[in-house]
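Selected chains from the complex are presented in situ; the others are not included.
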């Protein structure tokens, strides 16, 4: 009960701050927490990246192996994205098969990579109908302090940029850099008391009724969107969110992905 | 599966003869199941869906109860014979995600405070699938909720817009979904509340705006059909 009262007071506090365009950790509404990316951290994986957004910490590993293509796309490689919300990362995560939260996370990250055209699946064909590269993108959440989607999506594209095709291991010539065709960036916006704010931390996530994730291509086009949460948005808020997110996506892409 | 047709839009008409901003034909039957508290059978184009609502009813594993309000549950399920290649029965990752976002599209509308500790269960079965099953399911579920007499803040109406051959279209069917460039299902509650919004593909910001406005118009048309169906069933006053 007293837990609920504390939660209620905290909620009111955050709503009050939002009214004044402020946030509990001092950020501006359109300000991300500190972002850091470290790539190549797992040498057993073909590509890897550790992303931190504030205290949220995600490790993404990319494994690349030969496998059979799907019958209806015999000339295309395969992307398989998986996310584990392991109980190490949060007291609210439980062991067991992925639940809807982990599945949604994986599927939104997957669509971001897929729909943005970041990977050209035709280039991942080794022998039509027989053998293609299977690209496994595994998202391992280590510390959950909100906004997993943005961290995981950023980790995924960073790990792909870091990834090699392991040709040598399968006697197919020299290892080669995986070719990455676009640089999708996901930006999540939360609605609190009518205000929109980017990169919600856990505290904010727990009270926001509605989040909207938007994924942008290099050319600033929208490659994916996902509303989640039990609330709703006005059309105006949707348009406003897109403008806000588009700007942030550009900044993040420039700072963290276009360096190379 | 046949290959991609050369063009999906010829002289402003789509493969099935529709205009770009035209919905597929819709058929609605409310109250078609005996055991459910509310039900609705809905067709849109070649989609055939059945929705049933049970509740408010007791929640069984007690720890999922909420002390001050009802919980809403939503199960989207495809019949194994609903698609070209037989689907293995049971939930998969896709249906789990769809169930989640569909449930969330109803959460702000169901007046949950009326039924503390209870559950409102929404079951949607896709009997035949032809692109747009999640939106069709939401539309049917909305009417099944009304048929069950669950107090709602408004009717949820759902529809997708897409992009094919570079043009924005309303309510994509299977070929348009398979070979199109973008798909965006949304759900709306009058006057201007977005309760579901998903999108994948490639929209410039202008295209997004065009598609979003078109999808909203589609929802408005769906809403009118839903309203008429309720009136036909229960009279102008709606079910008491």
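Think of it as A and B in the order they're written, each chain with its own count starting at 1.
As a working rule, a residue touches a chain if its C-beta (ideal position, glycine included) is under 8 Å from a C-beta of that chain, and two chains touch if they have at least 3 such contacts.
Nothing here was measured: the structure is a model prediction, and the numbers come from that model.
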Original post:
How many times does each labelled chain turn up in the complete complex?
Top reply: A x3, B x3
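Simple rule for what comes next: only the chains that are shown with their structure count from here on.
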Subject >> Interchain centroid distance [CA atoms averaged], chain A/chain B, Å >> reply: 27
Subject >> Residues of chain B that touch chain A when the two form their complex >> reply: 1, 93-94, 96-97, 99-101, 104, 107-108, 184, 189, 192-205, 207-209, 212, 216
**OP:** Spell out the part of chain A that touches chain B in their complex, as residue ranges.
**Re:** 72, 98-100, 103-104, 106-107, 111, 114-115, 117, 209, 212, 217, 219-239, 242, 246
